[in-house]
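Only one protein chain is missing; all other protein chains are in place.
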Amino acid sequence: MIHPLLVSASAPPPIDSPTIQYGDLSPLLVVAAVALLGVMVEAFAPRALRFTIQTALAIGGIVVALAATVWVGLGLDRASGDVLARGRVVAEGAVAVDGPSVFMWGLVLLFALVSMLLFAERRLEGGLSAFTGQAAAPPGSAMEREAVEHRIEHTEVFPLAMFALVGMMLFPAANDLLTMFVALEVLSLPLYLLCGLARRRRLLSQESAMKYFLLGAFSSAFFAYGIALVYGFAGGFGLGDIDQAVSNRIDGQNLLLAGIALMAVGVMFKVGAVPFHAWTPDVYQGAPTAVTAFMAAGTKVAAFGAMLRLFFVAFGGASWDWRPMFWVVAILTMVVGAVAAVTQSDVKRMLAYSSIAHAGFILVGVTGAFVGTRDASVTSVSSVLFYLTVYGFSTIGAFAIVTIVRDASGETTQLSRWAGLGRESPLVAGAFALFMLAFAGIPLTSGFIGKWAVFSAAWSGGAWPLVVVAVLASVVAASFYVRVIVTMFFTEPTGEGPSVAVPSMATTAVIVVAVVVTVLLGVVPGPVLDLAQSAGAFVR
Amino acid sequence: MVTFWTLAPIMVLAALGVVLARKAVHSALLLAVVMISLAITYASQGAPFLFAVQIIVYTGAIMMLFLFVLMLVGVDASDSLVETIKGQRMMALVVGLTFGVLVVLVVGQGVVGVSVGLGEANANGNVYGLAALMFTKYVLAIEFTAALLITAAVGAMVLAHRERLVPRRSQREESARRLQEYAETGRHPGPLPTPGVYARHNAVDTPALLPDGSPSELSVSRVLRARGSVREGFEGDVGQTLRQLDPDDPTSTIGGSTPRRGGSGRTEES
Partner (left out) sequence: MTDHYITLSLLLFTIGAVGVLVRRNAIVVFMCVELMLNATNLAFVTFARAHGNLDGQIAAFLVMVVAAAEVVVGLAIIVSIFRTRRSASVDDASLLKY
């Protein structure tokens, strides 16, 4: 019994329980449940079985989540309004389940599916995964050798990747700033950890984890302060509330502008836009290649999704204020990415700078901010969605190839050592060349259609000078990709030349899927482009 | 008003101290000062719940973790652990100036017209008001922090927990191994000499002196030697003492008749 004095005179009214649309959120919930189950498996399953169970659980869970995503996507209703939009806001306004959200969920899940196959690759390291056996053992120590002898593996990487995946799904779908902030952290923390778990070159890997963590925490502090300032301006966190405040009010403009700028720093860090790109090459190089592939594809989708939603929905009314900033950042990103890629001698660093350049191209599409009322033309949102699809598959494919070009000390990432790869293994070199051509945006590859889509959206949005710069930057970048192809096919190998390890079915499947998607989207882009187009606009 | 003008200068000075302090421990303690002062400002701004959470979570858990890691890493770890990106001083200056401008722009304009105050929102008590939001509007965000906490726990285990892969040796096996080693290599099976035996100090960084006056390598931890923090300069001590004991030596302070000279040795201190 509670003492009568402790009960206030008038008991406060009961709090109504929230209504959560579990069906609409099912893809998210499935992935979260799989992550939790994975942690349980770590605790209870015998060590010998863990790797198999974790792989099966992760892949099975992703497949179920994909099915749930398709089911949610088919059930989306057309929202009222003059632009095409489907879906609704669920979970007390926390999550917007609309066309772009569902498209991005599907995309991130597909990327995660192929990345998990890379995670599960065990043939390349003699029956062990590409992750360190005992992260707590210092590199080169007796304990590390013991761990290899006993063949122990860190199977926690699977639940960690699943947690990152939940974050990647929640980040672009979040409809209020607090959910967005939490999602940003849910997506980041596991990735910081995964970066530091490479089996080979562990010092580099740990250092990359440290850099990524410190700079990531720094940028998320900016993001949080941006949220605080925007809250100070609008008095609420819902993107719809902020939109109303932005459209209606005139006073406190500086507060809003400062908030927009700081939040932009946060998301631009995640996409790796210049001048917030400093972490990208180091982290891409140091992290285990499977993680790099997952991160490069998945984080880009999540961060661009959140950026689009934030700037189109919440700050749409202030687009004249933020577009100049995006112009500058887009131009800087394309130029720095393209020019710096030319000077790289390491394949992973080269791919990192190329990812920076691609972030620039996508930013061109974002900057166009073309909403488009006629269904015929490509909108900014759908062009960015399409580009992310194209870029993600090519990137994962390229990194998958990086994992199989090896020598005695692990992956050979020195570009000079790739000379003569075309003679060693024409198939692998051919696939890599295809990805390079897609990155360069050569016709009949998916990259061409992607570039065409974002540029045309930007052009329709009136950002034609930006498109001109972008085309010039693509030419510079293309020269470099061509150089890589020349190195592989027409240069005499130095010393023994590169060797291509025979991977298991998993990595082979990843490369084949990436090649097929890259070619298919280049030849018949119609269906996916239509799908991106029919995803429509964001709901509010 | 009084709270603000008392705490604000303390906070700013302590924050500056965090950045400027040479030793990491001082930074940590000054950060704790900022955090506790912030807790008090929360209490004065109608946020009693956050006051408690700030003390419990920030000063109680987070700062303790920082101090714990500092102890683990070495209290005097003021050296650089990592080489970050170059050219950052300039960046720092730019950021500082940018924010200076921001302060002028944002605050100069007047931030929010009229402060509403929390009287109405806190009508049923601050905790009730927070709960009403936490369990309805923001329930999803709060639930997803579970993912964060689990990630943190799993991550800490992965990075810091070492699994024992070889069975622990029993006392008997260990002693057998040591005697075996003695038989094979002649390594003494007993405990290592403690620091400071026959030495001037009994501190851990002072090597024990062997009967011939040379310092014993074994008596100081390898870690200290690797860090280069072993106290040096005792090699001559025995010879010096012997000289002093020698009645024939004219400089001897004990046997001889000559009075002590200032520079004759550090024996005076003992």
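By letter and in written order, the chains are A and B; residue numbering begins at 1 in each of them.
In the analysis below, a contact is a pair of C-beta atoms (placed from the backbone, for glycine too) under 8 Å apart; a residue touches a chain by one contact, two chains touch by 3 or more.
What you are looking at is a predicted structure, and each value in this text was computed from that prediction instead of being measured.
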Could you tell me which displayed chains border the chain that was left out of the figure?
A, B
Consider the whole complex, including the chain that is not shown, and state which of A:Trp71, A:Phe218, A:Trp327 or A:Phe489 touches that chain.
A:Phe218
Of B:Ala141, B:Leu209 or B:Val230, which sits in contact with the chain we cannot see?
B:Ala141
For review purposes, identify every residue of subunit B that touches the missing chain, sorted by number.
1, 4, 8, 11-12, 15-16, 18-19, 24, 27-28, 31, 34-35, 38, 41-42, 45-47, 49-50, 53-54, 57-58, 61-62, 65-66, 69-70, 72-73, 77-82, 84, 88-89, 91-92, 95-96, 99-100, 102-103, 106-107, 110-112, 115-122, 126, 129-130, 133-134, 137-138, 141-142, 145, 148-149, 151-153, 155-156, 158-160, 191-192, 221-223, 226-227
What residues on subunit A make contact with the chain left out of this view?
135-136, 138-143, 178, 181-182, 185, 189, 192-193, 196, 202-203, 206-207, 209-210, 213-214, 217-218, 220-222, 224-225, 227-229, 231-232, 235-237
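Assume only the chains that are shown with their structure count from here on.
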What is the distance in Å between the mean C-alpha positions of subunit A and subunit B?
37
Note which residues of subunit B are touching subunit A in the complex, please.
82, 84-85, 102, 105-106, 109, 111-113, 124-125, 128, 131-132, 135-141, 144-145, 147-148, 150-152, 154-155, 157-163, 165-166
List the residues on subunit A that touch subunit B in their complex, please.
8, 12-13, 15-18, 20, 32, 35-36, 39, 42, 91-95, 134-137, 143, 146-147, 150, 152, 154, 156, 159-160, 163, 166-167, 170, 176, 178-179, 181-183, 185-186, 189-190, 192-193, 196-197, 207, 210-211, 214, 229, 232, 251-252, 254-255, 258, 278
